[in-house]
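One chain of protein is taken out of this complex; the other chains stay put.
For chain A:
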Amino acid sequence: MTNGIVVEHLSKHFKVHEREAGLRGALHSLLKRSFHTVRAVDDISFTIEPGEIVGFLGPNGAGKTTTMKMLSGLLHPSGGRVNVGGFVPFQQKEAFKKRITLVMGQKSQLIWDIPASETFLINQAIYEIPDAQFRETMGELTQLLELEPLLKKPVRNLSLGERMKCELAASLLHRPDIIFLDEPTIGLDVNMQETVRRFIKEYNERFNATILLTSHYMADVTALCKRVIIINHGHIPFDGDLNQLVNTHAPFKVAKLVFARPVDRHDLDKYGEVLQYEYPQASIQIPRAAVSEQASRMLAELPVQDFTIEDPPMEDVIGMAFAAEEGA
C-alpha cells in the first residue's frame, strides 16, 4: 500500500502577464497582452521511499511550494509525472486525499471563534473515521501533543504554538501515511519548535509515514532529516545526505561571544575567521573539527561573559551549496 513518492521530469510553468510601467504601458497592455513564461519548477526528478523524512530546502520562490502543491494534487503539472502512494495526485481521488495531509505553518483550517475540538469532529465525518479509531487516535494525539487543556478553548485564545499543535492534530486524525509539512515550525518559540519536531519524529516512527518537510530552521532539518533535496530556480542542485551537504558547503560553526572588557581584534584571529567584532560582541567562524578545542581555548584565554556556538543559518548553507553549483 505504501509506495512512497516518485517524481519524474516534473515541470510547472506559469504564464505571467507582462505590463510596462506608466500610462503608455497600461494602454498598450490593454490592446495587446504580452506574456512571458516563468518556469517555477523545471524538469525535476526524485524518489522518496516509504517511511523516509526528507527535507525540501531552498530560498523563497525556488519552487518548493509549487512542487508541494503538485504532489498534493492542488496544481496541475505542466509536464512530467508524479506518483504519490500509487496515485496520480491531480486526479484528486478521495482515496488519495484520505492518505495524505498538507500542513502549512502559516495557514490554518481551524475556525477562530470556536474550539479546535469542533474541527476534529468535522474532520472525523469528512474522512469517515470510525468512532473507535477516532477515539484511539484522538487519545494518542492528545497525549503526544498535550492537547487536553486546549480542546475546550476558542482557537483565538490559543497561543501560536498551541494553535499549531491543534492544527497538527486536525491534519493527522485520519492517520495519513504521506505528509507534506510546509514550514510547520514558523514563528514558534524554541520549546514549541522542539515539541513539534519530537512529535513529527514520533509520528513517523509509529506509522511509518513518508514525510516531505520544508523549513527555514536548520534545527528542524538536522533533527528530522537524514536526506535533503535542495531546489533553486526550479532545479535540484543537490539531493543527498544532509551531513554531506553541510560538510561540503558549510564545514564550520559560528561562535558568538560577549566580552566583559575590550580585546584587541588581532587577538581573535588565531581562533578562526572573525566575521564581525564590535565591542562587546564578536562572531567567529570556526571549522567544525576544531570547534571544541577552540571553544575551550577562547573560554580560558579571553574575558568571555557570554558564549554560544551556532550552526550557520540554513539559508547560508543552501546559498553556499547553490553558489557552488552555479560556479561549477
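Methods note: a contact is a pair of C-beta atoms (placed from the backbone, for glycine too) under 8 Å apart; a residue touches a chain by one contact, two chains touch by 3 or more; residues count from 1.
Everything that follows uses one rule, which is that contacts and distances are computed from a predicted model.
> There's a gap in the complex where one chain should be. From "Heme exporter protein C", "Sarcosine oxidase subunit gamma", "NADH-quinone oxidoreductase subunit N" or "ABC-2 type transport system permease protein", what does UniProt name that chain?
Hidden chain, UniProt protein name: "ABC-2 type transport system permease protein".
> One chain isn't shown here. Among A:Phe14, A:Phe207, A:Tyr277 or A:Phe307, which residue touches it?
Once the missing chain is taken into account, the touching residue is A:Phe14.
> If the hidden chain were put back, which of A:Lys97, A:Arg197, A:Arg227 or A:His249 would touch it?
Checking the options A:Lys97, A:Arg197, A:Arg227 or A:His249, the one contacting the hidden chain is A:Lys97.
> Residue-wise, where is chain A in contact with the chain that is not depicted?
Interface residues of chain A facing the absent chain: 14-15, 69, 72-76, 90, 92, 94, 97-98, 100-102, 104, 106-109, 111, 114, 118, 121-123, 125-128.
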